[in-house]
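Got a structure for you, questions after.
Only one protein chain is missing from this complex, and each of the others stays in its spot.
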Amino acid sequence: MDTLVFLVAAGLARGSVLALFAISLVIVWRAARVVNFAQAAMAVVGVYAGFALTAATGSYWLGVAGAVLTGALLGVLAERGPLRLVPRDNPLPGMIVAIGLVMVLQAGLAIAFGAAHRPVPAPFPQRPLSLGGVPVLSPYDLFTLATAAVVMAGLAWMFGRTSLGLQLRAAAFAPETSRLLGVRVGRMVTIGWAVSVAVAALAGLLLVPTELGLSPHAADILFVQAFAVAVIGGLDSPPGALLAGLGVGILTSLVTGYVTAAAAPLAVLGLLTAVLLVRPAGLFAAREARTA
Amino acid sequence: MSTRTRTLVRASLVTLVVIAATFGLDPFRNFQLATAAAVFAAVAGLTVLVGLTGQLSLGHAVLMAAGGYGYAIASSSVVAMTSDDGAAAVTGSGASPGAAGTLLPFLAGLAGAVVVAGVLGLLLGLAAARLRGPYLAGLTLALVIALSSAASVIGPLGGDQGRAAPFLPVPGALAALIAVEQWHAWIAVTLAACAVTPLLILRAGRAGLRMRAVHDDETAARLAGIDPGRVKAGAFTASALSAGTGGAALAIVTQNVSPGAYGLGFSLLLVVAAVVGGLGSLGGAAIGSVLVVTLPWAADQLAGTLPADLTARLDGNLALLLFGVVVIAVTLAAPGGLARFLPRSRHA
Partner (left out) sequence: MHHPSPAPLRTPPRDPRSDPRPRRALTATVAAAVVGLMLAGCSTPSAAGTPGVTADTVTIGTHQPLTGPAAAGYGPISAATSAYFEYLNEKGGIHGRSIEYVVKDDGYNPADTQTVVRELVGEEKVFALVNGLGTPTHSSVLDYVGQNDVPDLFVASGSATWNDPGKYPNTFGFNADYVTEGAALARYAADTEPDAEICVLGQDDDYGAGILEGVTAVAGDDGVAAAEYYSTSNEDVTAQVGALKKAGCGVVVLGTINAFTALTLGTAAQLEWFPKWYVSSAGGDQETVLGYLGEENAALLEGLTSVNYLPQSPDDEWVRLFEQINEEYNDGAPFTGNTVYGMSVGYLFAEALAAAGENPTRESLLAAVESGELTGNGVVPLSLGPDDHGAYHAASVTVVRDGVQDYVGATYAWDGATLTETESTPVPLENEGIPSTP
């Protein structure tokens, strides 16, 4: 029982980071109908920037701001640059350009900073607090969970309650109509990219202290799992990404604890396959347009 | 001559030309050629799949690995069964076993490769038939990440160390004439030809027509009596068989299959090769395969001439940077890929 509680709690912390990253993928998919394969590489560039800023100023919070702003800037650059030139009627070229960006960014980081892992200290203690004698969550885990919750609530408020959010949603769902109604669709797509990569950079920043350290490949596995999470949730659906993220986090934690660490990616693959076989467009997919 | 006969004659000619070319290469170049041939089989499968049916698979490295594991396991089991001292045939040191001694394990290995890659391809194809672009990409990506877990969870796959594939020595009569690398290049080129020629025939025939119809307009294809699910699953399986044969060729050349060889980076490189060459073009796939094998080597040679601290940073990364730039440039500026620049008989 103790083990179960401990594993579920550990899975929850990891799952919240997964969910946050998955939501960043959902945002860009909704805005631009592109699966941004470069999300991990772009996020890691942001984390490097934040790390450098923290090292220079000694302030963790300045580092967070630096990472998020760098992420947003990268999102704008990517969208205004190569991705604007991609034909929009077919998701394939966009995915391939993003794969090209991954290679450019990761190789660039490795050339600039070297490929070695750099230790990244956590801003809060990582020793778990005990609850009735059972170690549950560390202050850093609580910080991760709280940050993820605040960011997700903020995003929900922005998309649901503000005029900007309304325009963003309109531009994504009906670009032609929105344009006629005076929404600046191009600008909305750019904002979508900026928000998305900024969120991803934040997720990366939360993740790195719990792993071996910062390297150009630090977020690769996070991306693959978050992509699986987004697909399970339905790609279009932020609540789907949230639920699937927490679910996958707990699943991998339980499999690691009760079976073996090596089996965790297989469990994610199994869950993904099972969900897609039952619901080919994910759990919370919007109804498909006419197919036949 | 029928189209099919013409294709077969052409394919045999190309194979013979390439095999003749191995006489002009030193052993390391022949090793690179053999690797490129193996990669070509996988990229050809991928390019037909993406170009004709629009299904993006990011997991073709796993299908290659499936072929490699199938080859290594089946072939080494036969070696162990047929010889009292299986080790002698595996190391190849000392007296090399007769042609018959290596032919049987070779054929068993190929059968193993085709069966394992085919079954995995069929299963993926059945799933793929129900999925649209990004969902399929997500599934195949998760598959790539799961490979090394599968290798450590499934005992016979041998964990990170992988499986050894029996060594195929040069047959006695040829041993005086050619080095082992050249012999392996012959095997790899021949296997690639056997894998890719059926794709050519498939694409030129009715099946190819159906795939294009499904890709262009699924609804119209359905109305014309074509079952899109069957077409997609079939295309995926055919593509997997080709990739699996490539994996078998690579297992023969390197005498080893391990999950590290078929990771995320390599899987994306296969996509790069297909895109750079031009999606749907088999000629482009050949160019792309040669590029992904030789460019990292050439970039490292270039980096090696620079000061040592710079070399350490550029090592391996320079090639990746170049690939990234080329992929973006080709996708944006020349969607037809490098195949557009090949001379051709007729403007399409």
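In this document, chain identifiers A and B correspond to the written order of the chains, with residue numbering beginning at 1 in each.
Assume contacts are C-beta pairs under 8 Å (C-beta built on N, C-alpha and C of every residue); 3 or more make two chains touch, one makes a residue touch a chain.
Values in this document were obtained by computation on a predicted structure and should not be read as measured data.
Check B:L56, B:V79, B:A240 or B:I287 against the missing chain and you find that the one touching it is B:I287. Only one of the listed residues, A:A112, A:A153, A:L181 or A:A261, touches the absent chain: A:A261. Per the touch definition above, the residue from A:V17, A:A110 or A:V197 contacting the chain not shown is A:A110.
For subunit B, the residues touching the absent chain in the complete assembly are 3, 6-7, 10, 13-14, 17-18, 21, 24-29, 31-33, 35-36, 51, 87, 90-93, 148-149, 152, 159-162, 164, 167, 169, 180-181, 200, 203-205, 208-209, 212-213, 216, 254-256, 258, 260-263, 266, 277, 280-284, 286-287, 290, 294, 297, 312, 315-317, 339, 342-346, 348.
Contact residues of subunit A toward the unshown chain are 2-3, 6-7, 10, 14, 87, 89-90, 110, 115-117, 119, 121, 126-128, 135, 138, 210-213, 253, 256-257, 260-262, 264-265.
In the analysis below, only the chains that are shown with their structure count from here on.
Per-chain CA centroids place subunit A at a distance of 32 Å from subunit B.
Only residues 29, 35, 82, 85-86, 90-93, 95-97, 99-108, 110-111, 114-115, 220-221, 224-225, 227-228, 230-231, 235, 260, 262-266, 268-269, 272-273, 276-277, 280-282, 290-292 of subunit A touch subunit B when the two sit together in their complex. Contact residues of subunit B toward subunit A in the complex are 50, 54, 56, 127, 130-135, 137-139, 141-146, 148-150, 152-153, 218-219, 222, 264, 268, 271-272, 275, 312-314, 316-318, 320-321, 323-328, 331-332, 335.
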